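Only one protein chain is missing; all other protein chains are in place.
Labels run A, B and C following the written order; every chain starts at residue 1.
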Amino acid sequence: MKGRTMKLIHTRAHRDTASGRRIAAFAAIATTVALVATGCAAATPGDSGGSDGDGATEALSIAFLPKQLNNPYTDVVLSGGKAGTEEIGGEYSVVGPLEASASSQVSFINTLTQQGTKVIVIAANDPDAVGPALEEARAAGAKIVAFDSDTNPDYRDVFISQVVSKDVALIQVEQIAEQIGGSGEIAILSATANATNQNEWIKFIEEELASNPEYADITLVAKVYGDDDDAKSFQEAQGLLSAYPNLKGIISPTTVGIAATARYLSTTDFKGKVALVGLGLPNEMREFVKDGTVKEFALWDPAQLGYVAAFAGQALVDGTITGAVGDTFMAGELGEKEVGEGGIVIVGPPTRFNADNIDDYDF
Amino acid sequence: MSERTIVRSGEGVPATTAGTLPVRVRSRWTRILLSRDAVMFYALIAVVVYAYTQVPYFASTQTVGFLLLDVIPILLIAMPMALVIITGEIDLSVASTVGLTSAVMGVLFQAGVPIGVVLVLCLLLGTVLGAVNGFLVTALGLPSLAVTIGTLALYRGFALVVIGDNAVANFPQELTRFSTSKLGDTGIPVVMLLVLAVALVFGVLLHFTPFGRALVALGFNKEAAAFVGIRVGRAKFWLFVSTGLVSSLAGIFWTLRYSSARSDNATGIELAVIAAVLLGGVSIFGGTGSIPGVIIGVLLIGTINYTLRLARFSDVVLSIVTGALLIASVVAPSIAEWARGRLHARRTARLELQRAAAQ
Amino acid sequence: MTTPTLADDIPVLELHHASKAFGAVVALSDGTIEILPGEIHALVGENGAGKSTLIKVLAGVHRPDSGDFRLDGKPVSFGTPADSKAAGISVIYQEPTLFPDLTVAENIYIGRQPRGRGGLISRSTMRAEATKLFATLGVPIDPERIAAGLSIADQQIIEIAKAISLDARVLIMDEPTAALSGVEVERLFGVARSLRDRGAGILFISHRFDEVFGLSDRITVMRDGAFIATHTTGSVTVDAIVREMVGRDISALFPKEEAVIGDPVLSVRGLGRAGVFSDISFDVRAGEIVGLAGLVGAGRTEVARAIFGIDRYDAGSVEVNGVPLRPHDPQSAITAGLGLVPEDRRKQGLVMELSVTRNATLTLRTALARFGLISGAREHALGEDWSRRLQVKTASPDLPVATLSGGNQQKVVLAKWLATDPQVLIVDEPTRGIDIGTKAEVHRLISDLAGRGIAVLMISSELPEVLGMADRILVMREGRLTATIDRTDATAERVMFAATETLESTP
Partner (left out) sequence: MLVVVTATINPLFLTPQGVKDLLLNATIVVILAIGQALVIITRNVDLSVGSILGLVAFGTGTLFAVYPGIPIILVFVIGMAFGAVLGAVNGLLVTIAKVPALVITLGTLYIYRGVNNAWAGGTQYFAGDRPRAFSSLSTDTIFGFPLITLLAIAVVVGVAIVLAYTRAGRDLYAIGSDPAAARLFGIPVTRRVLGAFVASGVLAGLAAVLYASRFNAVGATTGTGLELDVVAAAVVGGVAIFGGSGTVVGAAIGALLLTTITSALTALRVDKFWQQAIVGVLIIAAISVDRLVSLNRARKLRVSEARNV
């Protein structure tokens, strides 16, 4: 027994210490990471073509990166994108974060860049946060089409806009003015406070209210944000009505917001007394139009956005357009589209939905 | 975390002399090659090799760059977090600290404060936020879990108060470019050098300093640690402070990398950090854990996520995988323990049977 | 008072030749006891004699490795405490285990609350029952208050009330009086007697001979994990019992080397902590071993903890070589040359999961570091050096201390402190749970240290150990020093007397 112990201790003395082992582990990691890195580096230049093929023969890969997956509006937009891509004969894919955060889109852009995607169609959660990643993507040869929500113009080739921002704003002001009889307090219930498109519309709404003498009697008393979250928008609507007893109308330029507000109004005494206009999906609003909560709201056909974006992507890759003002391209059944000021492509005028026509639409 | 429900091996196992129960002493290399860290390392290699050969586009320098850029914030925060968990505490407020740092950074910069001053103030802020956690946990003796759930809400709330729904984007280009620049052709981001420095500091702190020895001791047994003069409360306080400081560092990196200061930055990454730390072999009950292990844990989660994304799996899968890895990493040791216990019980039962038969 | 007719009754509970070992440590080698219905049975023995293990076997907490366990003459085997409770055995531990957040009544009836309409708990019935119980016991406790904040005495009463409500046939009390005042003890005894008169068998552990002789019908003595004898109380004397408890030749077992005794190193003056101890003053001189004797709960450990800085104290001062120590700061105590081998080796003395080396060098963390970094090689050399010097038996100093036997673990604790080269070493129950062979080694070590001029304060509940080792014996009772006895005058009886007499009769 004693002898054995002694021997063990003896061997111990030659052994590395616990700390020594740690150093070894550290070194192992460092070496391997370095190896992997250099290995990759060596592999890249000659390898990138490989069996996957490259260049003209390959189907045009168009990847859509919406603000957030699993959003009904997004799904409609994407359905158009898919249709457009298939018409071109391109390879359609969708990636995106589950929550509308700016930084998570960056990782997806990186991945798309690496996959050699030819066209990235993006709806930016933050106009600047995605910038550096998009620049890298462009450096790697991708064309960038922004749609729905623009990035900083420096980072993309074209922006496919629903309609002229001002038109969207004006139609909403017009509608609310009609419905409240041209005077009274109104409020805006928007998506997130830094959503690019909503903010632009709100800016135009405010300008129009201030400058157009027809609207002199209308006061905008509040702007609140429901973050495109149903429950939150619902409570914000409720908060508005409790905070502003004389409120006569609400503008909600977001599909989630208008649906939540309509639902709140329809269950209260305010139904029919407080006007509600904005941008909504016919399928979501049908019930409220029919029960009289909402008289009229507006929207473009979101599917057209995706559809045109796909064609714009192809045109950019072909070289048909470069994003310069005056360039034109054919967008399938929607005909010729022109690149306007600031690289913006306008899809079409907004549609007004009311009890008379709502059943004609299914999206 | 305040209550340990598991009987740890040391307390439950009756003492035996070396003579009665032969303890196998494995050779040095077998031990290194069979250690938990090593096994994790094999797993990492396996994933890398698999992705390298099977997943298109993985074999590229861009992978290294993008992957590392993605994991840097997690890797940074995992270092102090590992130490915090080793002492038997937890800090859930790290992601909110990142968010608040980012928000303050944006607001200060927009107000015209020179960027250098902004960075210093941000690090200072992180230190203060960590100190608040540390004070509540050590001075008031509150459970860190509850405290940091509270500060998770509080710090994120402050971020909202500070910057609201705005975003600040116009940080100096030199800085934003620096944050994503690579070391030559290797694809390794320059910032990794800073991260490695931080890892080295925490690795040395844990494994090669008196303070590290004290942390391990108090993680296993707070009372015994107090009996050798270890100032338990003070040690924990400084760990929370360091967590706050490193989280604010991660916040600065986050803001610069995405050149966007927003209140919702890094929402939810505490889960990824904790999952990586636990996967890296740190015991949720305290005491056990190593910095190399944690680094491997972070890289493993990062690589799996990146590979899945590259293989066009949806983000849905990613969140399920992260959650499952977290649960697996804490449940696995318990199951192993349970299996060992069963085995032991069966052996004891057999011995008793033999003894009974002998009588 | 009924005297049981010993010959005729079948014992309500009997245990014969039970043994229980924890790894290499045999805690109980021959646990034997018989409890008759309607008797109060006292169990006495030194600390470490195996009394607590015996009780835990009866309570179903430990399953004995061997032995014959019978209730009413029929063999039984308990797997869990619940089994034992179901069989009518109620155990009241030294530290009552009440649920602090529940009401007193609920604590009595938890898991078997009386039910009323609709199968719901009837709180009024529960309250009424509890009130009735307390009335029987003659104690004014509000059944509706929550248990948190109750005094130990009240908590014990509640445990007893619970036992009564359970209709316990056997009531076992582990040192129930350790934390009680005179009046409370009387009240407790009244209750015990009335239970006995109703036919229950009562077993209680006590170190106070006045209580043992005043209350019990029979006395069982244990020593070194084994049964020694059972006596009818009227037929024995305190002296005889003490002799049986101590049982061996003291001076032969504990060879105290004569050391040169120098100047006072540790000076404690007027130390007090509200509710725990008060007015403690003594010196320990270089090369001197001072024994601190007393019953469990007398406040000895608490004094040691306060000196070392683990706990705060409200009054007094501690000086090492004339320099006052910062209160509540063990690190400064260590720096000043103090070391403490704590009473609970597994929870306080060692980090069981860490290696022998790591444990042994834990006190030297800072000294081991060069430029702030610990040199693994030096750490190892030091760990190995000390394990060799103290002859710690382990396959490798890299193995967790949990794999060592109790005696070897204690050597690691000693090594940890010797490595700091202390001037004062406080050892609290240094040989508890250690086998005889290693015990002698530990004693030789301590004696050796004193020989090298270290001042040693030794807390021990084992009288022979104290008598054999100490140059001077301080005795504590109920938080106060009651006697200082010189080595030459020390006898087991004198120490026992000083530890158990009531304060009022202190000369």
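Note that in this section contacts are C-beta pairs under 8 Å (C-beta built on N, C-alpha and C of every residue); 3 or more make two chains touch, one makes a residue touch a chain.
Nothing here was measured: the structure is a model prediction, and the numbers come from that model.
Colleague: Which displayed chains make contact with the chain that has been left out?
Modeller: Displayed chains contacted by the hidden chain, ordered by label: A, B, C.
Colleague: Kindly state which of the options B:R156, B:R262 or B:R309 is in contact with the chain not pictured.
Modeller: With B:R156, B:R262 or B:R309 as choices, the missing chain is touched by B:R156.
Colleague: Tell me which residue among A:Q238, A:T320 or A:T351 touches the hidden chain in the full complex.
Modeller: A:Q238
Colleague: Where does chain B touch the missing chain, residue by residue?
Modeller: Residues of chain B in touch with the missing chain: 1-3, 5-6, 90, 136, 140-143, 145-147, 149-158, 160-161, 164, 271, 274-275, 278, 284, 314-320, 322-324, 326-327, 330-331, 334-335.
Colleague: Which residues does chain C use to touch the chain missing from this display?
Modeller: Listed in rising order, the touching residues are 61, 80-82, 85, 97-102, 106, 110-113, 119-121, 123, 148-149, 151-152, 181, 274-278, 299, 478-480, 503.
Colleague: For chain A, enumerate the residues touching the unshown chain of the complex.
Modeller: 69-72, 74-75, 98-99, 224-225, 229-231, 234-236, 238-239, 241-243, 245, 256, 259-260, 262-263, 267-269, 283-284, 286-287
The working rule: only the chains that are shown with their structure count from here on.
Colleague: By C-alpha centroid distance to the whole-protein centroid, which chain wins?
Modeller: B
Colleague: Averaging over Cα atoms per chain, report the distance between chain B and chain C in Å.
Modeller: Distance between chain centres, rounded to whole Å: 42 Å.
Colleague: On a C-alpha centroid basis, what's the spacing between chain A and chain B, in Å?
Modeller: 32
Colleague: On a C-alpha centroid basis, what's the spacing between chain A and chain C, in Å?
Modeller: 70
Colleague: Specify, in ascending order, the residues of chain C that touch 2 or more different other chains.
Modeller: In chain C, 374, 376, 393-396 touch at least two other chains.
Colleague: Which positions in chain B touch two or more other chains at once?
Modeller: In chain B, residues 18-19, 25, 208 touch at least two other chains, as defined above.
Colleague: Can you check the complex and tell me which residues of chain C touch chain B?
Modeller: 21-25, 308, 310, 330-331, 333-334, 340, 342, 346-354, 358, 361-363, 365-366, 368-369, 372-374, 376, 393-396, 399-406, 408-409, 416
Colleague: Would you tell me which residues of chain B are touching chain C in their complex?
Modeller: 8-11, 13-23, 25, 204, 208-214, 216-217, 220-221, 223-231, 287-288
Colleague: Please name which positions on chain A make contact with chain B in the complex.
Modeller: 1, 5, 8, 15-16, 18-19, 21-22, 24-26, 28-29, 32-33, 36-41, 43-44, 47-48, 52, 69, 93, 95-99, 101-104, 106-108, 110-111, 113-116, 126-129, 131-132, 152, 192-194, 225
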